[in-house]
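Here is subunit A:
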Amino acid sequence: MKIKVAKENCTGCKLCMQICAIQHYGEINPKKAAIHIDAEYPAPGVYTPKLCVQCGKCMEACPVDAISLVGDAYIIDPEICTDCGICVEVCPFDVMFVHADAPTPIMCDLCMKCTEVCNTGALTAVE
Partner candidate 1 sequence: MNGFGGTILRINMETGEIKRTPTPEKFAREWMGARGFVAKTVYDEVPRDADPLGPENILIMAPGVLTGTFAPAGSKIGFGCISPATNGHADSNMGGHLGAEMKYAGYDMVVFERISPEPVYLYIDDDTIELRSAGDYWGMGSLDLEKRMKDDLGEDFQIATIGPAGENGVVYSCITHDFGRQAGRCGVGAVMGSKKLKAIAIRGTKSIPVHDLPTLTKSTYDIIQRTKTHPLMEPWQKYGTALFVGWSNDHGCFPSRNFQTTYHEGWEGISGEKLAEEILVTHKACFGCWINCGKYSRARIPGKPDIYVEGPEYETIALCGGSCGMTNIHDVAYANYLCDNLGLDTMSGGNTIGFAMECYEKGIITKDDLEGHELRWGNIDDFENVLRMIADRRGIGEVLSHGTKGAAERLGRGTLAFAHQAKGMEFSGYDTRWYSAQLLSYCTSDIGAHHNRSWAITADIEIGQDTPEGKAAVVIYLQHIRPLFDTWCCCRLFWGEVDVTAEEHVDTIGYLTGWDVTFEECMKISEKIWNLTRSHYIERNGGPGRQFDVAPARQLEEKVPSGPAEGQRVGVENFEYMLDDYYYNRGWDKNGNPTREVLEILGLPHVADNLEKAGLLGEPFEDGVPKVRGQRLKPKAM
Partner candidate 2 sequence: MIIYLRSGRKLHDLLKPDVDQYTRHVEMQEGATLVEILGELGIPLVMVAFAFVDGKVRKLDYAPTDGDVITIQSPVAGG
């Protein structure tokens, strides 16, 4: 499964960010989400959901081999990760997020919860 992004449908409501943080951290805190929304306002008036495209560059760069491909998604093993930040630096799409209270960088594990709450078709689950 993959997440298809149709940014023209995004309204910037951040439900995806909320459910992501709830799902992965058990907290109400959209800053701990693996998805963020870029807002280009006042012109041209575009929201862009940003999340991992599963390119694997982070796994290649990880000095301690903490990142591996599990199913369709690259996953960080928090037991191994030293939170060195190299993967965040090399990420070509700036979609590995950091939060002061998170033990590792935050990246999408394709849990699909965001696609379940999105009501505009901006995020949909596809095979």
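The definition used in the following text is that contacts are C-beta pairs under 8 Å (C-beta built on N, C-alpha and C of every residue); 3 or more make two chains touch, one makes a residue touch a chain; residues count from 1.
Selection rule: all candidates are chains of the complex that A comes from, given by their letters.
Note that the structure is predicted; figures quoted are calculated from it, not measured.
**Q** Given the complex, what touches subunit A, 1 or 2?
**A** The candidate that touches subunit A in this complex is 1.
**Q** For a test of understanding, state which residues of subunit A touch candidate 1 in their complex under the given definition.
**A** Interface residues on subunit A, with respect to candidate 1: 8, 11-15, 18-19, 21-22, 25-32, 38-39, 41-47, 99-101, 116-120.
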